[in-house]
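The complex is shown incomplete by one protein chain, all other protein chains being positioned as in the whole.
Per-chain numbering from 1; labels A and B assigned in written order.
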Amino acid sequence: MTPESASLGGRPAQSRAPRRRRAVRRVAWWFLAPALAIYVLVIVYPMLAGIWYAFTDWNGLDPDYRFVGLANFRRLAGDPQAVSSLKMTFVFAIAIALLQNLFGLALALALNERLRLRDPLRLLFFMPVVLTPLIISFLWKYIFSTQGPLNTVLAMAGLGAWQLSWLGDPMPAVASIVIATLWQSVGLAMVIYLAGLQSIPAELTEAARLDGAGPWQVLRFVTLPMLAPAMTVTIVNSLITSLKLFDQIYVLTGGGPGYATETMSTLIYKTAFTFAETGYGSAISVVFTFAVAAVVLAALHVLRRREFEHG
Amino acid sequence: MSGVTIQGVRKRFGAVEVLHGIDVQVDEGAFAVLVGPSGCGKSTLLRMVAGLEEIDDGEIRVGGRVVNDVEAKDRDIAMVFQNYALYPHMTVAENMSFALRLAGAPKAEVRNCVLEAARILGLEPLLERHPRQLSGGQRQRVAMGRAIVRKPKVFLFDEPLSNLDAKMRVQMRAEIKALHQRLRTTTLYVTHDQVEAMTMADIVVVMHAGRVEQIGAPLALYDEPANLFVAQFIGSPAMNVLRGTWTADGGSSRLVTPEGIVLPVDGGGPPVEAGTPLAVGFRPEHLELHDTGLDAEVVVVEPTGSETQVLMRCRGTELVAVFRERFKSRPGETVRVRPATDHLHYFETSQGRRLAAAG
Partner (left out) sequence: MARARGFALRAALLETGMLLTGVVFAFPLYLLLTLALKPQSSWASDPLGLPTQLFFGNVTAAWTQAHLASAMLTSALVVVASTVILVVLGALAAYWIARRVGRLSYGVYLFFIAGMILPFQLALIPLYSTMRELGLLGSPASLILFYPGLKLPLTIFLYAGFIRSLSRSYEEAASMDGANQWQVFWHVVLPMMRPITGTVVILNGVFIWNDFLTPLLYLSGSRWATLPVVIYTFVGQESGDMGLVFGGLLVAMTPVLIAFFVLQRHMIKGFAGGLKG
């Protein structure tokens, strides 16, 4: 009895003419359409329009305006306030991003130990992250005021010499804004690092200890490398957020004294709405956008490479 | 034509063709098992029948209707997935009634169908549970329940038992078979386990590297494998195969292997000329202890109670034998074995095809 084998031979295969591909791997276009429509309407189109206005002298209201080429950008380059704002944007962004991560990491490492107060402390440090920055800024404004609680406490602690005009002098003003912003952001870095720490397998640190590593060495050679992905996330996120910082500066100093604490965000707002110089404001925005893109992409590149190297 | 017909089907992923012209006919009510090693294309073929993969060439018919351009949801086919794919946020009852509810069936009818399927599979006490509260075997049954509630034309199973432990697998094998005998729905069942194929199938389709190697009833494949691949894939432990040259001089013919094993064959024998390369196979259970046999050193003895598997080495070649009677020799000792002459399989060596015995 011969075995049945129907594969090779038998009836010739009927070949079908090339036919339309059925939508097995496709998803209906109307899944995407509404989101795309809103996004283009609210973000993309206005951004492109903004780029266009940077080359005009539009004041935001009149329908008439002229194309002025690079005039706005030249003015920007010669405007000390604008240049200072660009500088301060980076100063704030980098200072806040660095300190936020440093303190956040320190808090996370401390809270990762089995302290009795760990849970309430974690709540305490994280809570300001969700509070309204505008409201908190008014609180800090009061604290930093010359007759306010901070100076009062310093006097009571015998540190009278440390009393400053926290919001009135340029350097203390920058510090005050940094402190106020840090208070509301360090908790975020902390919880991200905590999550990262808890995902490190205990066996790794135990193995390192058995190999003779002391606590600092464990930190340096095991913990920190394994936190590289978390670090990328927090640093990039803090950069993006602090580059756009607005509420705190607007409330605490309004950009002052003079324009010591002015950043691109506050300057753009003022130029466009208070002084009705939309064209100029747009030019500043264009520079700002490039600055942000450059900083973030650079940071991503550096951090991702570090992530890769540390496996 | 009823049942499932697969004709000249080809499939490409990018530039690589993974199915090279498949022809399979599954009669209505039959239980067909597609079996083969990983990567042979059996799951891809099943998914093409389901409508989850495009058909690049050829035709698939379900119940006489060409379904190449018919969407999965309209093919009236039910599938049991390897990981069951039970909707985690729905209860068992909701999982089972989903298809009917989508079709807008009246509530009373839905409830009845679900209860009936639940009764058949013993799922009544579980109807209000969620999948995460069920064991592997229970989830398996719910997946089957979801399939049978729809009373489809065809059932498809994609390696449904591979996530279960050994004991559960044996139990579910019997349950699936019993279910089929009860419902008599055409079934296509994919597995890499040839034991499942042998025990469950009406017809077995052995696949390898995108081609069908052989189709037939389980025992037909076992007794008369069409080529070396099928011969060594079906049956566990696998068939022993000796490769060498067919030598015929004097009055006797024999196979001579490069290591020097000489296998005499009296009577019968393949219809080839002397000097041709040849492969001879014999199943482990057809190896017998005999004084005129080959000398082999016992390597490992594995008694399972009902039989004993013995791994032995004959001039460097490993042979496996299965004995019903208790085996007395121990590792290191030498025994004499020979294959039963009327259970030899001959294969030519260029494509591994079976050679019919002469006479």
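The definition used in the following text is that a contact is a pair of C-beta atoms (placed from the backbone, for glycine too) under 8 Å apart; a residue touches a chain by one contact, two chains touch by 3 or more.
In this text the structure is predicted, and so the values were computed from the model without any measurement.
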Visible chains in contact with the missing one
A, B
Using the definition of touch stated at the top, determine which of A:Leu70, A:Val83 or A:Met127 touches the missing chain.
A:Met127
Among B:Ala103, B:Ala174 or B:Val300, exactly one should touch the missing chain; which is it?
B:Ala103
Using the document's contact rule, name the residues of chain B that touch the chain not shown here.
50-52, 71-74, 77-79, 81-83, 85, 87-89, 98-99, 102-103, 146, 150
Which residue numbers on chain A touch the omitted chain?
25-29, 31-32, 34-36, 38-39, 41-47, 49-51, 53, 60, 107, 110-111, 113, 115-117, 120-136, 138-140, 142-143, 149, 152-153, 183, 188, 191-192, 194-195, 229, 232-234, 236-237, 240, 243-244, 246-247, 250-251, 264-265, 268-269, 272-273, 278, 281-282, 285-286, 288-289, 292-293, 296
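Basically, only the chains that are shown with their structure count from here on.
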Whole-Å gap separating chain A and chain B, where each centre is the average of the chain's CA atoms:
57
